[in-house]
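Have a look at this one before I ask anything.
With one protein chain removed, the remaining protein chains of the complex are shown where they sit.
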Amino acid sequence: MVEIQNMNGVQGHNKVLVIGGGLGGIRTALDLAEAEKDVILVDKAYAIGGLMTQLDRTFPTNNCDLCTLSPNLSESGRKQHIELLTMTSVKGVRGDKGNFTVSLETAPRYINLDKCTACGECHKHFPECVRFTPGLDHRAPTCMRYPQAIPQSFSVDLEKCSDINALIKVCPAGAISPDDIGRKFEIQCGSIVLSAGAALFDPSGLDYLGYSVEPDVVTNLEYERIMSASGPTMGQLVRPSNGKQPKKVAWIQCVGSRGLQKGAASYCSSACCMIALKEAIVTKERFQDDIETTIFYMDMRTFGKDYELYLERAKNKHGVRLIRSRPHSILRDDNQDGLRLSYTTDDTSEMKNEDFDMVVLSTGFKIADDVRELSLKMGLTLNPSGFAVTEEFSPVETSRPGIYVCGMMESPKDIPETMAQASAAACMAGKDLKVSLKDPDGDLPPERDVTDEALRIGVFICDCGENIGGVLDVLEIAEYSKSLPNVVVAEPQGHGCSRQSIEQIQKSIVENGLNRVVIGGCSPRTHEAKFQEAIRKAGLNKYLVEIANIRDQATWVHAHLPEKATRKAKDLMRMAVGAVAESHPLKDHSLPINKDVLVVGGGVTGMTTALRLADQGFKVYIAEKTNSLGGMAKNIHTTLSGSEVRPFVDNLIEQTKAHANIQVITRAIIVDHSGMPGMFKTGMQVGPQMFYRTIQHGVTILATGALANRPKQYLLGESEAVGTQLETDTLLADNPETVKSWDNVVMIQCVGSRIPENPNCSRICCQAAIKNALQIRKLNPETRIFVLYRDMRTYGFQEEYYLEARKQGVIFVRYSLDHLPQVQAVGKQVEVTFTDPILGRAITVTADRLCLSTGLIADEDSTEDLARIFKLPRTQDGFFLEDHVKLRPVDLPVPGFYVAGTAHSPKTIRESVTQAQAVASRAQLLLARDAINLGAAVARVDSTKCAACLICVRACPFDVPFINADGYSEIDPAKCHGCGLCASECPAKAIQLMQFEDDRIVAKLEQLFERMVA
Amino acid sequence: MKTESHLEKVLVSGNLAVTSECGPPRGCLPDHVREKGGYLRGVVDAINVTDNQTAMVRMSSLAASVLLKQEGLNPLYQMVTRDRNRLAMQADIIGAYSLGIDTMLCLSGDHTQFGDHPMAANVHDLDSIQLIQMVKAMRDEGKFQGGADIKGPPKMFIGAAANPFADPFELRVLRLAKKVAAGADFIQTQCIFNVDKFEKWMEQVRRRGLHKQVYILAGVTPMKSVGAARYMKNKVPGMDVPQDLVDRMGSVPKEKQPEEGITICIETIDRLKKIEGIAGFHIMAIDWEEKVKEIVDRAGLLPRPQV
Amino acid sequence: MITAERKPLEELIEYVRPFKRILLVGCNECVTVCSAGGRKEVGLLASGLKMALLQSGTTIEIREHTLERQCDPEYIDELLPMIDGVDAVMSMACGCGVQEVARRYKDKPVFPALNTKFMGASERQGVWAERCQGCGNCLLGMTGGICPIARCSKRLMNGPCGGSVTGKCEISKDVDCAWQLIWDRLKALGLEDQYLKIIPAKDWRPAGGGGPRKIIREDLAA
Amino acid sequence: MSFQKRLLAHEFVVLAEMHTPKGVNISRLVTDARRMKGRIDAIVVPDMDNGIMRMSALAGGVLMQQQGVEAIIHVYCRDRNRMALQGDILAAHVLGIQNLIVVHSEDMSQSDHIEAKPVYDLTEVGLVEVIQSLNKGKDMGGFDLDGAPSLTTGCTIASYEDDRALDVELDAARKKIAAGCSFVITPPVFDLDRFITFMEKAKGLGVPVIPTIFLIKSLAIAQYIANSEPGAHISDELIRRIRKSPNRDTEGIRIAGETIAAVKNIAQGVMIQTLGWEHRLPSILDVAGL
Partner (left out) sequence: MMENFEPVIVAFCCHYCAYTAADMAGSQRLEYSPNVKIIRVPCSGKVDAIHIIKAFEKGADGVYVAGCLDGDCHFKNGNNRASRRVEYVQKYLDEIGIGSERLEMVKMSAGMGYLFAQIAIDMTEKIRKLGPSPVRPLAMQASQPIAC
């Protein structure tokens, strides 16, 4: 081993070390890099991507994960601020916050990354010694780990290699280096983010589930692999035992979670319910009535934003069968084809048997031993399950200052929460770092002048896995495209957005002298920028590309009409080829950015965001509607784990008020808004006399919170004995004597939630009920507490408190929407009548206190007002709708806008803080820049045609055009918003909107109808 | 005395003059004119003969005037500037005078849009004030408008119209002043229902001393029904019918409404009589000429003076 | 500016129906400004005519061209290379343009595509209103800068008729009473006295009463 | 006709409030004023109301005059002593401003200069008396002026919650009127019936009453006023109307316009308060039919 001391430069500590190249680690690294901060990203695997790269699709959009993740992956590959170290593990950490020294060890890959082109020759000839499988799958996969792997390279297992010299010879690039001995070295950094992810529970030890003996019993991850287009069966759903398509598939939930089995974790793994629903829905979508899907569950934990709607969709639209039961066993008789599940349900004690072709075990997450070891090595305090312990109100800060965690390291969670936490970790880890500016265009080749060249169009068509290729014949489309005028090259391109494909496209541009490019793929809304950048790197002006959306507009929406979808795809390709022929090189316009921030809402979320950004030197305005800071948290006294909320909130308020960079504007009502990212102007009415004030800012953060729901139900507001959980929390803090006097307490869950009028789950009420139940029992262990619930949704570590409550004798009784509890006032008490499903009869409890779990709802009035003023979309139930529910949970679809906290959806204080920090990180991406790119879509006037008629001057919504001294209309590209209204109204056709020129639009029309005339 | 006009004589004599009108028929029905004229014999001092009233084609005002003259009545020849240019108008004026017509009213005329020939060109070579000027120059200077001498100038007694109720109100008196300055000898006003407002107008007229320079004949109209009242209130531009009059018409049974209308008309005349500067009345009983006598009688204006 | 609007398509179809190939000529001056005959309207009309004729089985070729101005011979010369190939010309200009094109190209039928309306001003986007009738002897100095000839329905030169109500003309509530406007303005300017002056009978010769008009600038005329 | 003359002639006056900038960028103020020229009778320029330091009303008023729009400026006792007040009032007259409104100055708690020292050398009534005295050619010290101003002075009535509070307000107004005020500006009108009742009581004041018309920009603003200022009497119905409107900001304009039309025959004018949305004034007047 070669010892290398300190490979960093002078500013060695001005970096963040991110450990773990999964989704969370990548997000953290990207956030930091885009905020112009330096990152070292290490992963012990030979390619980054983590667990998510193995999933087929993700809920709730059922998008292909690779499509959504891979742009992020290749982004990370290109960033100048990120140094990527694969096959590298952390050996030790010395020093303190701001001044860490980390020893690392890189294992030998035996392949020189600089030379390897991932051609696959080595693997073809020596499959046994070339590593490419994820290793998680006990059945042999047949492809690379995933097609967009970063780095794009193989890895050699030298021990298994019998003939090294032969291996060296097959490599055309000469990349095999058997002398690679790896290295040990140290790096310095200022802070560390640990995002090592989770492992999955191994169900082999559970005999009664038959996992180790029955090939048709698989884990959920294996099921994902089977369903995946890049998986072992190329996306064919077949039974491992006989290769036939199953007819009945069952899912068994909570395998390895909620302390149910031997060796199982005590917590809830949080994401498995949604995963099972997704797998069932995707199965149903693909096979409809050919396959029957059944999920055996204990509590359906669809507590995330709009997840309850997903559950409804699974049940009602797709016919996924849901059975509340823990199956007793999975058995197979020798002469029997299927697997026999034995189970009982609530309504009967009789054992039921049912046969299935496949059984999927929803295995939970756990911390892998090596990760636990690493955490201990780094000196972190861990909880008994091996998760890093963090502060209640600072969810990503570990016990060791300067070391942060995100994702599964902190607690089991799903992707959007991981993304939010990853951004939060970036925010916290990067807050003491200086930006290190680098010239972004430094390595760009000069732009080729194509003005006098004859048209040479290259067409590249993505199959996007099954997404496009599954419906239509990509090869056929490519052949067809070749026949179109001026097309020089037309070829299928797999996942066009993968790094590999991008490189091939770039190569083709250079080799074939292409000067226009058409991509047949997904939406230009999401991928145009990526391909623009790609062709720019190949020396073309970035506006010489056109995207035909043959996925979102053809294969996805005409999946059952493959022939017509193919024909439509051809139409779309022809239109794009025609249009790209009319494209011209354009120049981007930019403007200096205003780095001030407007935070709307002064609750915990708003203040946290403001403080994080203010600490970074940005001036922050907090516009708060009420006359004081603090928001909803002021009414909460303790958390489930018993932490005091008040001191935390008071401290936040104090810090906020004292911060030199923060200006708090209370009693501020936003009334108008204009501008664009980096130069917004917002008008508000302030103070009791409501004077009008405008603030100029670069980004806008919505932290407007939510309202405590108070439905007129169960005598709420009528009987003194009835109150919400929030009010009970206050009583517990202020009047413990009253609480002590209660003999019987009933809690009703899901009041005003999960009903047709408000279909979503309020997420926080189950833990609130448990919290109050435990508190009440602490004050008076004699109190009898009944919790009437529909599903207990104590996700993550909340489950442990749920178990504790059960242990203490709190009685949990399930009710259904068909049999709602009945409440009647009796003097100062209330009589609550409900049906016990196990006993099957009605029970009446005379309660001294009825606590209603009413949850949070969106402040309909105010979100509607703000949505109108800021032009933001909302969900059906009035929360702001983020840009991408999975990967961009705190970004709003309007650039420059972010959302955090309960304005996004109901959540706990801790979760709100995470989002607040995440938003602070995301906002820095924009604020780190000095100029905003306005793009090239601006209106341009041809003065020789202009009649100076003033129609553009009057039509422009932003008062940009004017008649200049020469007597012609002039449009300042820096002010033009690019709507094209002037162009469409100009009677002299003197105005063209770049990128949307008339010729380009008419070309599309001409091409669309070309076929019909021919 | 500027002319031989009977109307002028009545006015100069200091009596309250009474005029009424007769719309010529829409066809060759000379008897019709004679019949209408008959109702007014001995009742009024001059009979206005309208000129394509409301822009509908009718027997020419000149011809109908001559018919009345032949009956021994005193026609008041109306002329609008809408249909003829200055040549035609001057020709007709000397023609009329040659046929014994010595009193005329100069108007601009309703817009063709309201009539049955909306496609017709509106001539408006002159406006009403310019017409007055022209007639006055013909009479007093013996000159055609183009400047040539007239052999035997027409001695016309020149009338003009005034609407005290149209907008802009401030301009109404000024416009009257202009007409007086242009040479109007007498004025017939728009139908008066809103006596209060009319009084205000007269006040300004008096302030300017116009009532001493021109004879003002107050226009009145008997309403036949509440429907007619409403129509005039709402549909006729420049007409001011107070709501209480409409209500009053509506408060009596339908068959009594004509009677009520006449009563209102007479009450109006009584009130107008008290206003300083009123030289007479112009009773516009459109297609109701037979009632004029009753009105004049009940208003105490009969018999007509012989001058 | 001279304002115009497109004739009903039906009428235009009848003009061009006998022809195989026509030239549609726009004008980048007044009619562009009033959105009646600029490049855009030329394009719209060409497409519209083609489609309308197609329905009766007639195909027609329409060449489109927009001149800087159709009332100047130098610009009209631009059409020379195009004119031979067409059977007829349709002009999207005011009457001047139509006549000038016809004068220059004597052997081609020339049809008007527009109805020339009036000399007007744009009150606001998309609304043009008559302001001048070109009477050749401007009265505006006496009428507070508001023309009673172009804007009074009866061209009254000495004050409003009896039909003026709340500032609107008797012919329509949408038409301002010109005299109300004049009076308001005179009042605002403190020039009320000006109203009392009688404007004498107008000499209409400069308005065209003396036959087709011509302006000759001796110093400029060639 | 000037504002003063219109008041005397009992003609309906339309006033609009426009704030001076916090800073020296007067372009918006000037543009707004120019746009409204001819459509309103005068522009009311508040001084540093709400305790927000801005360019002084005196300069703002002069700017308005320069644009050819008559100005009415606020004067109050919080920020200036009797010397400064008198000096500024004389200056105002010399620079062409003929109208003043003596307003009640708000306390400094919501100010952007909370540390500032309030002056209160004079009371409001005292200030009115001073103006009258100046009009007559004498200053507060009893010294003769070399040339006396002639200023029309108005006063305001504050928001009141009940009849008792109203009586107090009317009493105060009466005193100011006795001291020389010749018109009063009322608080914003949101409830027409209530305003009619108010007008019956206010008849006795004997001077023209000009209600404030407040532009409600959003639902949140309406709710805020309803909650924080019960005296404003924003009805649930009004709030519902805004909530249900497909276009909430133009709904406010419609409400303001309709209110103006409704008070046209009851009051002697309106003072429109748009608080930053002066560009909406023309639309309000359009709705009002003015």
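Which chain is which? They are A, B, C and D, in the order written, and residues in each are numbered from 1.
Here is the rule we use: a contact is a pair of C-beta atoms (placed from the backbone, for glycine too) under 8 Å apart; a residue touches a chain by one contact, two chains touch by 3 or more.
A quick note: this is a predicted structure, and the numbers were derived from the prediction, not measured.
For the options A:T28, A:T390 or A:N549, the residue in contact with the chain missing from this view is A:N549.
Within the complete assembly, C:P8 is the residue of C:P8, C:P81, C:G141 or C:P212 that touches the hidden chain.
Taking the whole complex into account, chain A touches the unshown chain at residues 61-63, 285, 523-526, 549, 551-554, 556-561, 564-565, 567-568, 571-572, 575, 868, 871, 873, 875, 881, 893, 937, 955, 957-958, 977-981, 983-985, 993, 996, 998, 1001-1002, 1004-1006, 1008-1009, 1012-1013. Within the complete assembly, residues 8-10, 40, 43-44, 47-48, 50-52, 54-55, 57, 59 of chain C touch the chain that is not shown.
Simple rule for what comes next: only the chains that are shown with their structure count from here on.
Between A-D and B-C, more contacting C-beta pairs join the chains of B-C. Centre to centre, using the average C-alpha position, chain A and chain D are separated by 53 Å. Per-chain Cα centroids separate chain B from chain C by 40 Å.
The residues of chain A lying in touch with chain C in their complex are 945, 947-951, 954-955, 986-990. Only residues 19, 49-50, 52, 106, 110, 217-221, 223-225, 228-229, 243, 248-249, 275-277 of chain D touch chain A when the two sit together in their complex.
Chain contact summary for the complex, chain C toward chain B: residues 153-167, 170-171, 177, 179-180, 183-184, 187, 195-196, 198-202, 204.
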